[in-house]
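Note that this is a trimmed complex: some chains were dropped, and none of the rest were shifted.
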Amino acid sequence: MALNIKPLADRVLVEPVEAETKTASGIIIPDNAKEKPQKGKVVAVGKGTKDEAMTVKVGDTVLYGKYSGTELKLEGKDYLIMRESDIFAIV
Amino acid sequence: MALNIKPLADRVLVEPVEAETKTASGIIIPDNAKEKPQKGKVVAVGKGTKDEAMTVKVGDTVLYGKYSGTELKLEGKDYLIMRESDIFAIV
C-alpha cells in the first residue's frame, strides 16, 4: 500500500476488492460468472482541482460503477484509476 | 435501514418499493411482466455540492425514472444509487 504514485487532479487510485468466488454452500463459481467487483480500497488520492476539494481519503472503502475507471497494472497488481466523481459512496 | 454508507456529493441511496405481483383479482403476474419499480424510499443522502444543497431527506418516498441510477447490492439487498437530479418528485 506504499505505492509511489501521485494521481493528478481529482483522480483516485483504487484497489478492487475481489468478488467472492465461492457461494455460501461452497460451490466454486467459474471466473466468467463473477460479477466485476464494484468495491475497492482507496490507495492514493490526487490534490483535487481548483473547483473541487477531495472527499475520499487513503484507506476508505468505496463503491463505484461496474465500468468506472481505467485498469492499471502496478508492480504486478491490478488497480483502477478513476475520478472522484465516479465514486458513488464510502462504506 | 441503519446502513453504514455515505453517498458522495449529490447522490441518494434509494430502496426500491417492490411492484405489486398480484392484480386486484388475485392473479399472479409473472415476473417479466412486472414493470420495474419507480418508487422508493430514501435511505442515505450525500452532502450536496457547492452548487446544490440537497432537497430530499432520509425516509422520503420518491419517484424516479425507470432507468435512473445504478443498482447496488448491500448486505444482500438491492438498492439504487442516483443523483438527486434523477428524482422527479417526493410523494
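We call the chains A and B, going by the order they appear; numbering starts again at 1 in every chain.
Rule of thumb we're sticking to: a contact is a pair of C-beta atoms (placed from the backbone, for glycine too) under 8 Å apart; a residue touches a chain by one contact, two chains touch by 3 or more.
The shown structure was predicted, so the numbers you read here are calculated from the model rather than taken from an experiment.
Engineer: May I ask how many copies the whole complex comprises, since the file places only 2 of them?
Structural biologist: The number of copies making up the whole complex is 7.
In the analysis below, only the chains that are shown with their structure count from here on.
Engineer: How many angstrom lie between the centres of subunit A and subunit B, each centre taken as the mean Cα position?
Structural biologist: Computed from C-alpha means, the inter-chain centre distance equals 24 Å.
Engineer: Show me the residue ranges of subunit B that touch subunit A in the complex, using the header's touch definition.
Structural biologist: 4-9, 11, 13, 44, 46, 50, 70, 72, 74, 81
Engineer: In their shared complex, at which residues does subunit A touch subunit B?
Structural biologist: 38, 51, 55-56, 63, 65-66, 84-85, 87-91
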